[in-house]
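This structure is in structure tokens; I'll ask about it shortly.
A single protein chain has been omitted from the complex, and every remaining protein chain is retained in its original position.
Labels run A, B and C following the written order; every chain starts at residue 1.
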Amino acid sequence: METEVKDQLVSIEKPELVAPPNWEPVIMGILCNWCSYAGSDLTGTSRIQYPPNIRIIRVPCSSRVDPWFLIKSLQTTADGVLVSGCHPGDCHYISGNYYARRRFLVTKKLLNFVGFHENRVQFSWVSAAEGPKFAKVVNKVTEDIKKLGPLHLYKKENFEKK
Amino acid sequence: MNYTKQIQEIAAKLFAEGKIDVFVGYRMNGFDDNQVPVLISGPQDISKLVFTDKSVFNLVNYLKTDHTRRKRVGLVVKGCDSRSLNLMLTESQVKRENLYVVGICCEGVVDDDGQRMQNCVECMVPDAVVYDELLGETLSGSQTLTGSKPYIVNVDIAALAEKPLTERAAYFEEVFESCIRCNACRHSCPLCYCAKCCIDQETATLYNGANTTSAAFHALMTWSLHLAGRCVDCRNCEKACPSHLPLHLLHKQNESVIFKNFQEHLAGVNPGDRGAFYKYSMQDPDDFIM
Amino acid sequence: MSVEIFVTDKAGLQKFYEAIMANHETYAPVETFGKFDFKRVARLTECDPESPVAKTRSIKPLFFPRTSRVMKYIATSAGTDVSETDEDPLAVKRVILGAKHCDARALQVLDKVYNWDYIDTDYQKRRENTVIISTRCDKADTHCFCTSLDYDVENLDAMDVLIVNGADGKIYIRAKTEKGAGLLNSEVTRHASPVTEESATPELKKQYDAFAASFRLRMDYAEVNAKLSKIFDTPEFENVSGNCVSCNTCAFVCPTCHCFKISDEKVKDAGVRYKSYDSCNNGYFTLMAGGHNPRPAKYRRWRQRAMHKFVYYKERFGENLCVGCGKCTISCPVNISIFEVVNQVAQ
Partner (left out) sequence: MEQLLVPMICKVDKVIQETPDIRTYRLKFREEGMMDQFTYFPGQFVEFSLLGSGECTFCIASSATRKGFFDCSIKKAGVVTADIHTSLEEGDEVGIRGPFGNWFPLDDIKGKNLLFVGGGIGLAPLRSLIQYCTDNRNDYKDFTILYGARTSADMCYKDEIKEWQDNKTLKVVLTIDKPEETWTTNVGVVPKILEEVVKPVIENTMVITCGPPIMIKYTIQSLVKLGFADKDIITTLEMKMQCGLGKCGRCNIGSTYVCKDGPVFTNEQLKNLPDEF
């Protein structure tokens, strides 16, 4: 019986690693309750189309987003992550997104440093009134991730498939 | 750099005055010219104490063990150690009044092969920032915080940053694959004082005991992000790692990003400064956000 | 079995190694991040069978991997399906080059715990399908003390093939078991010439004597063992454990530490059970669900470690669990030496 565990690691962003046909990326969208989540609502109610690849999680504030969330999402199902919050100065909790901004920069740079493409994790400020912007952002992120292909780096294996 | 005599005198004085219960210092390891930490509980062992440029280990780590808890402790700190002590004080892990701190104006320590440690070459704060007593001459380069000495980006970081992404990814794959997840890095870090690490929480973490490459990635990345803006680059973790992994890469990468972008923040230099993630500025970079 | 000893020179030995690599699945020390790990190799240039003992990891992970899957399950509406994982990777025989004496001995010690009562068949199978080729060290490292323990280093038969760099510049290759003899018969004859045992013995002895004379650490094992077994309650353990940082490195690099933990992981309705290394220096190693912990303090855990190595295992299985390789001391961030500890406590 196979006992020694070897992860199936494939270095990402190799040109030959073409996505299988009909592959659609999974994007984890972590949105702040007060601006971006309301913004995504507005996008829907305004009947603006955006790709269905995004799976949205609502958090109270963008500063609720622990960098751990990003690592966890990238290691499980997500091929990319989008975190979105209020514009600077608009935070419902006054300064949450300023704190978040610092963390995001460090996390993004660190992930890039160890081998993730910088487009794998993206951030945006979307206010409750910016329905069209939200659609634009999701479009862009989806496009970016589609270009990069599926993420294979450091994935936790899916036990169900085996 | 040799403060053996002064430290022995200070320890003797402290024990004689009954000011401390334990003195944490260095002693010769007994087989070559390297040193190991020693916890001295009485004046009889004071002759063991030494301090030279081989005094590498960060002794602040001992403030989180059973042997020093709720005791009055005397300890020796170099520049980097004192910064971690500063953070522990700020984060209310130790009480200042229980400590007698012998600060050293450090000229840099050397590793087992006699080479000056890389973190000492790049050190910005060689003098102890917390002390009751300061030994040695304050070095001219130490007033660097305002920029008289430029920040040196770690050589390995600079070299790696220039490589293409795939090469970096391959390099780090090897790093994470070589990790055996003994958690020595965590245990030897003075700032990892949590009673139970979030990585070991059965319900919160992605991995529960599996010892795979992706689990190592998960653990080390989480760990380095928890220390981002707090790591003082004492390299205790690297000394402890049985796989000799270049763990400083993760920390120095964070440190360089933080120093460059967040008003030249250096962890633990100012008393009361909890770290880069506990404050913000309107001028923080925003260009990476859509 | 008639003892066959072959003699060759450096070039012959290299050819012998290359022949093995060409015909067998071979594992040898490969340098990664300044230390040597045993990895699968295909060419001699990739590895260094004569890696320094201080920098070489043990071969334990090849027999007791640092993590392994013991079972998997899938829950369906029809019921839960539990099974062992995947098929046996060890149908092929493999050869380990450059194992150290102490590593080979460690497996002999581990055999006892794995084969008492319930037999660990996986470990057994790995043992049976592996030929260990071991080179005797020429010089002891700073932290080695294998000659001070309860086994005969000179006539050790834990490895299958023994290679000795004779004092006369020749290299002696000697089979220690049937397995080893079989390998030698098929691989070595073209690269080395047989000699009689009588003619080789003086050289082997000379080499061993020089090796044995190079030890820095020596102790009287019987005395230490006898003393330790009587002093469970000594406060000295508290002193020696003072600068331990509970980092667990010692147990992870130890060739004989065999404690493991069992943990489950699941994704939705499917999951896997892992068996991975653990260390008795962990504070929560013996922590029970109700909060009761028989070994809450660091010195108690250190006592368990030292006593298990030098007393308990000997009592139970008749062997000393420590093989004197010094790996724990080298890896320890504060250089706590188990040799020093047991001697200091015993005094």
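By our rule, a residue touches a chain if its C-beta (ideal position, glycine included) is under 8 Å from a C-beta of that chain, and two chains touch if they have at least 3 such contacts.
Not measured: the values here are computed from a predicted model.
Participant: Out of C:Asp122, C:Asp141, C:Asp160 or C:Glu203, which is the one that touches the chain we can't see?
Facilitator: Answering carefully, the residue with contact to the hidden chain is C:Asp122.
Participant: Which listed residue (C:Val113, C:Ala167, C:Val195 or C:Ala212) would be found touching the missing chain in the intact complex?
Facilitator: Looking across C:Val113, C:Ala167, C:Val195 or C:Ala212, the contact with the absent chain belongs to C:Val113.
Participant: Taking the entire complex into account, which one of C:Ala22, C:Ala42, C:Val82 or C:Ala213 touches the absent chain?
Facilitator: Missing-chain contact among the listed residues: C:Val82.
Participant: Pick out which of C:Leu44, C:Met71 or C:Val195 touches the chain that's been left out of the picture.
Facilitator: Result: among the candidates, C:Met71 touches the missing chain.
Participant: Just the residue numbers, please: which parts of chain B touch the chain that's not shown?
Facilitator: 202-203, 208
Participant: List every residue of chain C that touches the chain not included in the displayed model.
Facilitator: Spelled out for chain C, the touching residues are 68, 70-71, 73, 75, 79-80, 82-85, 113-114, 116-123, 232, 258-266, 271, 273, 275, 278, 280, 285-292, 294-295, 300, 304, 307-308, 311-313, 315-316.
Note that in this section only the chains that are shown with their structure count from here on.
Participant: So the centre of each chain is just the mean of its C-alpha atoms; given that, what is the distance between chain A and chain B in Å?
Facilitator: 33
Participant: Spell out, as numbers or ranges, the residues of chain C touching 2 or more other chains.
Facilitator: Touching at least two other chains: 67, 265, 272, 274.
Participant: Would you please write down the residue numbers of chain A that are in contact with two or more other chains?
Facilitator: 5, 76, 156
Participant: Could you list, by residue number, the parts of chain C that touch chain A in their complex?
Facilitator: Listed in rising order, the residues are 65, 67-70, 72, 74, 84-89, 122, 265-272, 274.
Participant: Can you check the complex and tell me which residues of chain A touch chain C?
Facilitator: Residues in contact with chain C: 1-5, 76, 156, 158-160, 162.
Participant: What part of chain C is in contact with chain B in the complex they form?
Facilitator: It comes out as residues 32-35, 37, 66-67, 142-143, 216, 242-243, 245-249, 251-253, 261-265, 272, 274, 276-277, 279, 284, 297-298, 331, 333-336, 340.
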